[in-house]
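A single protein chain has been omitted from the complex, and every remaining protein chain is retained in its original position.
This part shows subunit A:
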Amino acid sequence: MFEYSFMQNAFVAGTIVSIVAGVIGTFVVARNYAFLTHSLSEIGFAGAAFGLWIGWPALLGMMLTTVASSVAIGALESTYTKRDNVTSAISALAIGLGILFLALGHTSSSAATGILFGSVLGISHRDLYLLLMLAAVVLVTLLFNYRTLRQLSFDEQGMFMQTQRQQGVRYVFLVMIALSVSISSQLVGSLLIFVLVTLPAASAKYYATTTVQLMGMAIIFALFGTWVGLSIAYLTELPTSFFIAIIEVLIYLGSVWQFKRKA
């Protein structure tokens, strides 16, 4: 199957996305940001539809809206307003707008399906460079803020003496989630972001006991699902996202089951 350049591109893209998703997913799961991440992907759908309507690349539209929304959510959430409620309100608005933009732009149903469920087999060389660049930005930023982010995610109550910089890391983290969502949606689509960003890290937490182990295992689970999913999709000519989703869900259920048995 590697004789086809579209399969080569798909594997490279899958590998890049899995690494980013495994790393950011570790902090997303630790900070209980699963719902926010899912909502950002819905918001990304609206952004992609907006992009297509005005003639921009879908990924650019997606990045702009997810980044803007993540900053808005960060600014609105407080002790008085629950994060989930703020997120629900913004994502409800986004889905409504997404449908409107699709209609206004007379976007074809295949383009809409591509946004929602991913189009990994249609990834070009140019897309790959863009993915690689975005992934590098996310990974370097996360590494640069690693220790603050680690404490923020795993023990926010322990950050009792917060400096301005540490408060700023919240926003940096939200923006990195937004970028990761945009990147990951290229592979599994905006409806299945959970599959790569949340599930591998949620599975890893039943095996690993340090942050580095968690990131490593999350990457392994994400890579395994992506590579096997792509291969089965090639053989069966059925959608890639479906197989990646099934594999990640099975890994997750197996992890929970094993943890319950041991604990």
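Just so we're on the same page, a residue touches a chain if its C-beta (ideal position, glycine included) is under 8 Å from a C-beta of that chain, and two chains touch if they have at least 3 such contacts; residues count from 1.
Note that in this section contacts and distances are computed from a predicted model.
The protein name that UniProt records for the chain not on display, among "4Fe-4S dicluster domain-containing protein", "Serine palmitoyltransferase", "Zinc ABC transporter ATP-binding protein" or "Sarcosine oxidase subunit gamma", is "Zinc ABC transporter ATP-binding protein". Note that of A:Phe35, A:Phe154, A:Phe224 or A:Phe242, the residue touching the chain absent from this view is A:Phe154. Only one of A:Leu214, A:Leu230 or A:Ile244 touches the absent chain when the whole complex is considered: A:Leu214. The omitted chain makes contact with subunit A at the following residues, 30, 143-148, 150-151, 154-162, 166, 204-206, 208-212, 214, 259, 263.
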